[in-house]
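Of the protein chains in this complex, one is absent; all others appear in place.
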Amino acid sequence: MWRFLAESGAVFAKDLRTEFRTRVALNALGLFAVTTLAAVSYTIGPYRIAENDRPFLLAALLWIVIFFAAMAGLDRTFVKEEDTHTAPLLRLSADPLVVWAGKLLFNFVLLGVLIAILVPLYMVLMGFRVDSTAGFLLVLGAGGYTLAVTTTMVAAIIARAMSRGALFSVLSLPLLLPLLIFLIQGTRAAVEGSAEGVSEALRAVVSLGGVMTVVSVVLFPVVWNE
Amino acid sequence: MSRPSPLGTVLRWGLFAWMSLVIWAAFFYAPAAAGFQGQSSRIVFFHVPTAWVATLAFLVSCIASIRYLRSRDPKEDIRASAASALGLTFAILATVTGSIFARIMWGSYWNWDPRETSITFLLLIYAAYFALRAAIADPERRATMSAVYAILAFVTVPFLVFVVPRIYWSLHPDTIINTQGRIKMDSRMFQVLMGSLFGFTGLFSWLYSLECRVEGIRRRRQHEVL
Partner (left out) sequence: MSEGVRLEFDGLAKRFDLRVVFRAVSGAAEPGEVLAITGPNGSGKSTLLTILCGLLRATRGEVRYLADSAEIPRDRWRKYLGIVAPAMSLYENLDALENLRFLALVRGMRDSEARCCECLEAVGLDPARSTTVRGFSTGMHQRLKIAQAILHDPPVLFLDEPGSNLDPAGQDWLEELVARERGRGKTVVLATNDRREMEWGTRRVALSG
């Protein structure tokens, strides 16, 4: 177990170090998120939505911005390994699950950084306020994890295919559809301060994340070694 | 090449007769359901079976995908892709018939109610599945990646079908077996619907076996080059 953690930690640290030196993924994610946010804020603005619709619409817009930013950058970690021809040596050196865990952690942290920047901006620009901060943070955490675990798997698949940019969104979107709905409902409940609504959405998000984790552990080695 | 067996010929003519009977019965034997606009309810005899076949095809494709990953037998890959091709066709048919009905009943072609979302999900999955297949040149890799994707899609289905409707609202008429487990349908309508479901299932298995044979022949020809 310690060995597994140390080895996945090495993959994560390697990705973090190369990302820190190039900032390819973070730039892709961050710029996309900020541009979309600016566009949303400019066209819709904070007070153009009727009071009744605000919790739902603001929650929906927030998650759509996060999802689209994720589509723009979360495949980088695998695509870069293929593009720079480093994937074969990684494949021969590391255990598949070690690679999976390291890359998943990297994507999760990347999303975390994105959310940490985006959400405060969103609150300022869109006048977005939540009643239950704890609930909102839980939804963000669980949602970020499930989003990362799903896209990590899809990224591993598309990295081995041609015309990858478009393929990543096309393949991810259907798998993320239920998650998107759960997260919007959970966030809306957090905005309205409904603990029951938050916990119902959280249960759905966590079980989806759990199922995806189990399936990834079984199938990632198959994809990676193909 | 084997000649068509006598049994196959009998079955095909039987299917033809059965489907003709179903079409006749749908218009002349079954009554129009109360509470629906005019004769619009008759579409149920075609809409429900196409949706059923789209779902069945998805199931067949997933089972073949799992079997492929276990056995690495190219025949299973042929089965998976043949079932998906048919599934895509029937999913389109179900979507079109459904939205015609929606236009008549609720005045708009599309409402994003959970069942429409489910069928859209199937459509998106099938589209993504074929986009992925088209993007991988290596036949073994193509088979593996698309099998993994089909399984990933499969595990998200329960969330979409069972969890999303609990969190979202629905306009869709109750499914045949409703929550009380009682059949709320005129008995003659029910007979025709069951007959149609049976006929469409037969139609699917016939088309499926044809598609598998065609794809098998195509691959054998490619192998002759080898």
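Annotations for the structure displayed:
Going in written order, the chains are labelled A and B, and every chain counts its residues from 1.
Definition applied: a contact is a pair of C-beta atoms (placed from the backbone, for glycine too) under 8 Å apart; a residue touches a chain by one contact, two chains touch by 3 or more.
In this text, all values refer to a predicted model and were calculated from it rather than measured experimentally.
Seen from chain B, the chain kept out of the figure touches residues 137-141, 222-223, 225-226. One chain is missing from the display, and on chain A it is touched by residues 3, 6-7, 10-11, 14, 17-18, 21-22, 84-86, 88-95, 98, 221, 225-226.
Here, only the chains that are shown with their structure count from here on.
Centre to centre, using the average C-alpha position, chain A and chain B are separated by 32 Å. Listing the residues of chain B that touch chain A in their complex gives 69, 117, 121, 124-125, 127-128, 131-132, 135-137, 140-141, 144-145, 148-149, 151-153, 155-156, 159-160, 163-164, 166-168. Those residues of chain A lying in contact with chain B across their complex are 150, 153-154, 157-158, 160-164, 166-167, 170-171, 173-175, 177-178, 181-182, 185, 200-201, 204, 207-208, 211-212, 215, 219, 222-223, 226.
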